[in-house]
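Scroll down for the structure; my scribbles are underneath it.
One protein chain omitted, others in place.
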Amino acid sequence: MLWQATTNGLLLGGLYGIATIGFSMVWGVMGVINLAHTGFIMLGAYTTYGLYHWVGLDPIASIPISMAAMFALGYVLQVLILNQIIRTSLLLSLVVTFGIELVMVDAVSNAFTSDVRSVNASYAASSIELFGVLIPVVRLVAAGFSIALGIAFYAFLRFTRAGQMILATALDREVAALMGINPERIYALTAGAGAALAGATGSLASMLFPIMPGMGLTFLSAVFVITVLGGIGSVEGCIVAGFIYGLVQAWSGYYLGANYQEIVGFALFLLVLVLRPQGLFGRAFFGEHA
Amino acid sequence: MALLEASDLEIRFGGVKALAGVSFHVEAGEIFGVIGPNGAGKTTLLNAISAVYRLDGGSIRFDGADVTGLRPHRLSRLGIARTFQIVQPFKAMNVRENVAIGAMFGHARLRTRAEWLAAADAALERTGLAPKAELMPPQLTLADRKRLEVARALAMGPRIILFDEVMAGLNHTEIERMIDLVKSLKQAGLTVVIIEHVMKAVLALCDRIMVLNFGAKLAEGAPGEVVSDAKVVEAYLGQRFAKAHASAQPAAGGAA
Partner (left out) sequence: MSPAPRIRRRALVLWALAIVGVALLAAAPLVLNNYWLRVLTTVFMYAIVTQGLNVIVGLAGYHAFGNAVFFGFGAYGCGVAMTLGLPFPLALVAAVAVSAAVAGVIGWPILRLRGHYFAIATVALNLAAIQLVIQVGGITGGAQGLPLPLSDLPPGPLYRAIYLVMLAGMVVSTLLVAFILTRPFGYALRAIRDGERAAGVMGIDTTASKVAAWAISAGITGFAGGVWAYWITFIEPASAFDPAIGVKAYMMLILGGMGTVVGPVLGAFVLEFLSTLVWGGFVTAHQIVFGVLIVAICLVAPNGMLVAGRTLIQRWRSRHGAA
């Protein structure tokens, strides 16, 4: 059973990892704590649900669509709202993104009611047995896609011009501006990319978790812990910390009971913050807040 | 008698040693200068002494007592005051209030509002800021903001003041005024440590100088000896320049 729990934890860890990358990047690049991030995850799940329900689209096939939709939403919100207040203070970005999250959740509650929804892919019930451990195909698929997306995003940052511009802006906004990079455009791009990853997370999560307006909140502790654990703005840190978080969750569920999973998560978060705010793997990415 | 004694100070950032075992002492009543190229660890040294950074090794004695590991506010009440290179005024308080904070919290003996304000006014008078007492810090020139740093330190009634590049960014007249101010502090019996890039000021003021390079002590002694020391010239100007000028005594000014 411990092996089963460990396997489950690792499989979920991948999903937690990509749930966090967008949040961590937005924080690292523009110093915004985006409380609406989990709202994008929830919207991604409902996008998949809607496409599955009305068009009969397979949840996996809906990932690009929900990513594109969330990219657009993230980009537009950044341009219209966040870019206007981003330089004034930390607290405004917290308050504003909380407000955006409220609107998202309530809009979905009004459109879909608060009832729990679900999608059932054709392969939902099947699972593979490996060394006595049962691996549900859906979870395997979700974990695989998560890792693939994480790697793709890493490659995007390292090897494309846009990615390089994002990293340059994160390191030094002024110098980046001198080099002809328009920071506000880069911020919008980062916000869009972050939201797209959140959307993908939502699509994948829709196969594993009940879909409801408040589902984003269940990711919030994971997102916080993994961001800090992995180091602000670090993609590879997010992936590794995602697995660690998944394992801790699974083991605390196994040893203490499912009730304590979330409390252990928060405790871990506060512990890491106090003992090692620079993350497990290095220094704070965003120098100003070290 | 040594008022301040530092032994084997060590500060690490990650794997980098910003201070690698620096020892020195400051005599009561003297002006002690710390110079060195950019990144030599001068400001780190000041932060170590004033406990803004936690020491990774070494010890500090002040007036014969071990003060290693004391928090900044405890040090300030013992009589150690400092200024910041990047001035840090409390921007929502006027100049007088800024200075009064030093008297209110950093002074070992003052207890009443009247005493705090009197100490603040005296410090403003001494630094020439009295006419600007009611202004807000953003309304001050850089020179005045540097003087505000000094006034805040003075209001604490310190026995030693650590100056972190109070001359940087000032013009010639302003530097002259600041030199006069520091001289007057010495005459009043204060002990002074200055970190400075402006060599003219260092030579005019200091009784002794310590040179830092790569977080370690390179030389120490009277200003005249130190600036003609071949190692020092090399650290500042590069090896080739040092060799070329090995026979000629290098001119003292403008090394920064």
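The chains carry the letters A and B, assigned in the order they are written, with residues numbered from 1 in each.
As a convention for this text, a contact is a pair of C-beta atoms (placed from the backbone, for glycine too) under 8 Å apart; a residue touches a chain by one contact, two chains touch by 3 or more.
A quick note: this is a predicted structure, and the numbers were derived from the prediction, not measured.
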In the full complex, displayed partners of the excluded chain: A, B
Of B:Val52, B:Ala168, B:Leu203 or B:Ala216, the one touching the omitted chain in the full complex: B:Val52
Of A:Leu2, A:Val55 or A:Val95, the one touching the omitted chain in the full complex: A:Val95
Option from B:Gly36, B:Gly106 or B:Pro223 whose C-beta touches the chain left out: B:Gly106
Absent chain, residues of subunit B that touch it: 50, 52, 71-73, 75-77, 81-82, 84, 88-93, 96-97, 100-102, 104-107, 113, 117, 152, 156
Positions on subunit A contacted by the hidden chain, ascending: 27, 31, 33, 35, 81, 84-85, 88-92, 94-96, 98-103, 105-107, 109-110, 217, 220-221, 224, 228, 259-260, 262-263, 266-267, 269-270, 273-274, 277, 288-289
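The rule is simple: only the chains that are shown with their structure count from here on.
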Subunit A and subunit B: spacing of chain centres that average the CA atoms, whole Å: 48
